[in-house]
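For this view, one protein chain was removed and the others were kept in their places.
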Amino acid sequence: MAGLEDLYREIILDHYRNPRNRGELETPPAHMAEGFNPLCGDEIQVFLHVDDDTIRDVSISGQGCSISQSSASMMTTAVMGKTVDEAHQVIRAFKAMMSIHGDDLGGDSTGEAQEPAVGLGDLEALRGVVKFPVRIKCATLAWNTLDQGLNESASAS
Amino acid sequence: MAGLEDLYREIILDHYRNPRNRGELETPPAHMAEGFNPLCGDEIQVFLHVDDDTIRDVSISGQGCSISQSSASMMTTAVMGKTVDEAHQVIRAFKAMMSIHGDDLGGDSTGEAQEPAVGLGDLEALRGVVKFPVRIKCATLAWNTLDQGLNESASAS
Amino acid sequence: MTPPPDSIDMSLDTAAIKADFPLLKQEVNGQPIVYLDSGATSQKPRQVLDTLDRYYEEINANVHRGAYHIAEQATSAMEDAREAVQRFIGAPSSSEIIFTKNATEAINLVAYSWGRANLTEGDAILITALEHHANIVPWQQLAAERGVEIRWLPLTDDGRLDLTDLDQMLDGVSLFAFSAASNVLGTLTPVRQLADAAHGAGALCLVDASQAVPHMPTDVTEWDCDFMAFTGHKMCGPTGVGVLWGRTELLDAMPPFLGGGEMILNVTREGFVPNELPWKFEAGTPPIAEIIGLGSAITYLEAIGMDAVRAHEVALTDYALRTLRERHGDDLIIHGPVDTTKRGGVLSICYRDVHPHDLSQVLDQRGICVRAGHHCAKPLMKLLGVGATARASLYIYNDESDVDLLSDGLAEAGDFFSHQPD
Partner (left out) sequence: MTPPPDSIDMSLDTAAIKADFPLLKQEVNGQPIVYLDSGATSQKPRQVLDTLDRYYEEINANVHRGAYHIAEQATSAMEDAREAVQRFIGAPSSSEIIFTKNATEAINLVAYSWGRANLTEGDAILITALEHHANIVPWQQLAAERGVEIRWLPLTDDGRLDLTDLDQMLDGVSLFAFSAASNVLGTLTPVRQLADAAHGAGALCLVDASQAVPHMPTDVTEWDCDFMAFTGHKMCGPTGVGVLWGRTELLDAMPPFLGGGEMILNVTREGFVPNELPWKFEAGTPPIAEIIGLGSAITYLEAIGMDAVRAHEVALTDYALRTLRERHGDDLIIHGPVDTTKRGGVLSICYRDVHPHDLSQVLDQRGICVRAGHHCAKPLMKLLGVGATARASLYIYNDESDVDLLSDGLAEAGDFFSHQPD
């Protein structure tokens, strides 16, 4: 069985204690997307300011455990300033890392097995989460909400 | 375990092969009551001609197994010509015999434990049925239907 | 009906299979039990019972809720069972597998959720004359509430669906709900053809496969149906679990049915947001042990192979039809198709004028379990002109000796009831 240190890497605890890009953005111009983890009650709001196909600003509010909060914090630093296409690539890469064990039940699992060749940097610290299947939903909550937000702001503009 | 002879007494087989008072009566003056055994599909119609609080005529139609048919046949001979009160006494006595094991689920089971002191005659042959709980509903089908018919014709007149 | 008369190629090692089923070692009246009521419920192999025990002894915990070790194991065992079901019935996605308490709830789910959301006065549903009450009453409830019309597809004389007027009967129909296999006549229906006809008429179709899934390979993708329901306890699984399969697009568009825990994403005082599939339709604590037990039953059946299961039942049904008719001639009526390639191993019997209830009582005295009654198909019984039949139904653990004992029992019952008392 995996130990606590596999899950709670220092960098994760750091992002949890000192979250980056926390707060709300004015809507509009920003767009707000909301996500729930029905299992543990975590809620997250992702504020996204997309302009000219580029993420000008992104911030996070809501509440959650160390995994969901640190994942959200790292996510903001990973996608800030990126184009929408680049952001989608990071989302795909991150989700691929989180679904090695095929635990993601929704949707068909064909195809996505290989990890796209996008560097994840600090986000690699979250790799240990896959050994704790219940926590995968914590780690992916912000990402699914970002995905949803990007789609919503694309169709709104 | 009880043997077939406990269930299928000669007198039962006789009533099954040669049912008494079989057929339909004209309605009105007679009244028809219908009963189902939801478990085995047996259906019975009891025709009742009650006049001046007395059962002037009673007959049976429908289909069923040897137990339900013979019980119905014996029932007709037992209540023919009886007053409604006397018929109710026989019904109670018969049902008491059939519920020795408290198998009758409907209603509360307080009180009715003792058998009323009414002679059952040939009907005693059905006593063995209580050893075959599934067949109790077969034996009581005609009686429940008679009971219902008596109540209906009482409220109709 | 063409195999060589005496030697039968039994594809299954029934002796080995029988040994897996503890109940079949029971005695009744000092005689080994002869279980011929698998159409009502099947017996359970040791392997499934062990799975249930292991679940309760090692990982019992409520699912989807706890972050602790055994809760994770229980959740993943349950979701593994969902994937086993998906594979077993050829469904495209495991999120289309919804666990219910039995097939009846599965059909009611469609009637309440899809039916109430889509049907109103003037709409019509087509069912068939051989349906089980589970595929009749939910539609009658809907019909009574909404003024929906119910049409009945008739049967041929030998108990197959009469398709002569199918297209005409489908005209204006929103849903065609039919069984893949009859629990009274054994009839197998041409599911793909019926689904195509339904779709051609712009209708959806629901397949009650309660008597098919346990007995032959099932592939909802090949069937091209829209909903499919079956029940765990008839296929070596525990009681208390059934399955509804449905197409994602349909399930996604349907409102939830039962409300409560698990089926929500969020609840506020103002209202609730339903969860994703499949959980949207699984309110409250699911039958966890039972679902895992069903997964184990599927593993057991897959090890035998569903083709082999079917081949065994065809051969044994053929043996039964042949030997019973040879011996009992006109004393015996067996309802349903004679061609064993068009029927399952369900034998509804009328023997002389012995009432089915009495017949089964005499058989019981010899330890032979058959079911007497209307088999929850009263409209069909009425059509057959009988109040009840005695039904012997075959499964993987039955062999020729069971059929022979049944045959002896019929003869005894005939003697007993025709013997004149005076």
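Observations on the model:
When the chains are written out, they are named A, B and C in that same order, and each has its own residue count from 1.
Please note the rule applied: contacts are C-beta pairs under 8 Å (C-beta built on N, C-alpha and C of every residue); 3 or more make two chains touch, one makes a residue touch a chain.
Computed from a predicted model, the values in this text were never measured in an experiment.
Taking the complete complex into account, the chain left out of view touches A, B, C.
Among the residues C:Ile17, C:Ala71 or C:Leu244, only C:Ala71 touches the chain that is left out of the figure.
Although one chain is not drawn, the whole complex shows that of C:Glu96, C:Glu290, C:Glu313 or C:Asp399 it is C:Glu290 that touches it. Interface note for the absent chain: among C:Asp13, C:Asp53 or C:Glu302, the touching residue is C:Asp53. In the full complex, the hidden chain is touched by chain C at residues 22-23, 26, 28-29, 33, 37, 40-41, 43-44, 49, 52-53, 56-62, 65-71, 100-105, 107-108, 111-112, 132-134, 136-138, 140-141, 144, 150, 152, 231, 233, 238-242, 256, 258-264, 266-269, 271-272, 283-290, 357, 360-361, 363-364, 367-373, 376, 378-379, 382. Although one chain is not drawn, its touching partners on chain B can still be listed: residues 1, 36, 38-40, 103, 105-108, 132-135.
Listed for chain A, the residues touching the missing chain in the whole complex are 1, 3-4, 7-8, 10, 13-14, 17, 39-43, 63-67, 69, 132, 135, 138.
As a convention for this text, only the chains that are shown with their structure count from here on.
Of all the chains, the one whose CA centre sits at the greatest distance from that of chain C is A. Distance from the chain A centre to the chain C centre is 45 Å, each centre being the mean of its Cα atoms. Across the assembly, chain A contributes no residue that touches 2 or more other chains. Counting partners per residue, chain C has no residue that reaches two or more other chains.
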